[in-house]
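Omission of a single protein chain aside, the complex is shown with its protein chains in their original locations.
So, chain A:
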Amino acid sequence: MGSNDRKYCPRRYQIISLAILPPAKMRSFNRAVRVLVQMLWAHLLFGWAFGSELTFELPDNAKQCFYEDIIIGTKCTLEFQVVTGGHYDVDCRLEDADGTVLYKEMKKQYDSFTFTAAKNGTYKFCFSNEFSTFTHKTVYFDFQVGEDPPLFPNENRVTALTQMESACVSIHEALKSVIDYQTHFRLREAQGRSRAEDLNTRVAFWSIGEAFILLVVSISQVVLLRSFFSDRKTTTTRVGS
């Protein structure tokens, strides 16, 4: 924990401490700062974890990356789903702070990946549509980092939760999962709906186009046939005279 921490204690504070304090007090001061930083990171881990869910459009031959700073030991979940476009598939790749690939899937329609952060640092996940030549995709992703922040930020519980409160907590969790299911249902339904609307417009255009082609082809057939017989008539008359 100590060596990791040294890497993570911001450099500028070490520099300040070196510049201002005499070397005798510097060691104890550095230790105090280190402990403070550890405490703060722990507080952050407990109190400030959150998640982001976004839907964005990924043009063809494009790649979109998102980054997030994660603390060691946090349980994170990445879920994604392709909402519209082509065969509804996308490449996804998740890398940790050192570039090690934690998750890599090609042409996936939806997936969910849970991991525990083994290192401090910036984690990166990318969605790629580079395999597609002309279809652009709409991708939804939900990246949950840690637990949701508690309702009372300065929660210093001396007693356990009462029965009412724990009932409220379990209802809250159940409702959260209901909302989650609703989101997934909405995305699936959006997929179906966009396909149906596409089909509707395509049928309209195609029927008009095909009626037009039919008329054009049949009239030109008759005209062509007439032209064959007209030529022979002129040659016969020329020969005759």
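In the analysis below, a residue touches a chain if its C-beta (ideal position, glycine included) is under 8 Å from a C-beta of that chain, and two chains touch if they have at least 3 such contacts; residues count from 1.
By definition in this document, contacts and distances are computed from a predicted model.
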> Which one, "GOLD domain-containing protein", "Proteasome subunit alpha type", "GPI-anchor transamidase" or "Large ribosomal subunit protein uL16m", is the UniProt name for the chain you do not see?
Replying inline: "GOLD domain-containing protein"
>> Counting contacts across the full complex, list the positions on chain A that touch the omitted chain.
In response: 10, 13, 16-17, 20-21, 25, 29, 32-33, 36-37, 40, 44, 48, 50, 52, 54-57, 64-69, 138, 143, 145, 151-153, 162, 164-165, 168-169, 171-172, 175-176, 178-179, 182, 185-186, 189-190, 192-193, 196-197, 199-200, 203-204, 207, 210-211, 214-215, 218, 221-222, 225-226, 229, 233
